[in-house]
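What you see is the complex with one protein chain gone and the rest in place.
Then we have chain A:
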């Protein structure tokens, strides 16, 4: 690691003031940042520790407000999350390991960097995220784990979070605070697609702080599921993951909220599939058609074409499972 200073923020205002210095970075549980520091992928001159800020998880008008410093385990095990938003519990529990979930914060999970191996290998490969404009060695060389949706010729890295996939499906909003004041952005609008500037990953202004995540009240009658497909049964990043919330009445889909992980540079809300589903029959045939409509936009590369069919099958299976659960 290159040298940096360390300061612990006492409150949000303090944090934003401390991070006003160029080269500052916020530090949560450190589970991603410390690794990036050690590899010199991240080279901040100052760390502002925000783990002492709000970690409360509270009812908010039938919805839920989660402080950004809440640890992943604390969210996954919270009674209100398990009963109102089981898809969020399940997604968090699908990610990382017990040890890492005890350390990692909600804010840090939202801002974690891709696990693209080319991004991490400072000495070995070119990466437009690390060194804007130098090129991307992932495009030409083994890339079976990379993006099939939303990527660009400059970057094909995927967003690694499971939690964010559930939050995207749940219509979460993210509370931000900067030097100029506070604002709210939808989670689906927090992360940017790479385009020609993959080094810019979110809409956050320099020094802007994530202070919390807000969830709207659950939709009555929706059933939900999170399924993660990966190379080993546990403790691995997703090849494809699906967060789904589905409402069905008399065999007709009344509401559908769907998001995908492991396939895109950001948590991918599957709006095309949702439009195809709503008002249609709750059948496996219709589910597959909706999944195929979403994946019609896929641009697979040499090694990752399998993800297209895998995503279609996983979406279909998850939705079909929810309907069977409903009938049972």
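The criterion applied here is as follows: contacts are C-beta pairs under 8 Å (C-beta built on N, C-alpha and C of every residue); 3 or more make two chains touch, one makes a residue touch a chain; residues count from 1.
Operating definition for what follows: contacts and distances are computed from a predicted model.
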| item | value |
| --- | --- |
| Absent chain [UniProt protein name; select from "ABC transmembrane type-1 domain-containing protein", "Xanthine dehydrogenase YagT iron-sulfur-binding subunit", "High-affinity branched-chain amino acid ABC transporter permease LivM" or "Dihydroorotase"] | "Xanthine dehydrogenase YagT iron-sulfur-binding subunit" |
| Option from A:25, A:51, A:276 or A:314 whose C-beta touches the chain left out | A:51 |
| Selected from A:18, A:138 or A:245 as touching the chain missing from the view | A:18 |
| Candidate in contact with the missing chain, chosen from A:16, A:57, A:70 or A:93 | A:93 |
| Residues of chain A (touch criterion as defined above) contacting the omitted chain | 1, 3-10, 14, 18, 27, 29-31, 34-35, 37-38, 47, 49, 51-52, 73, 76-77, 82-83, 86, 89-90, 93-94, 96-100, 102-103, 228, 233-235 |
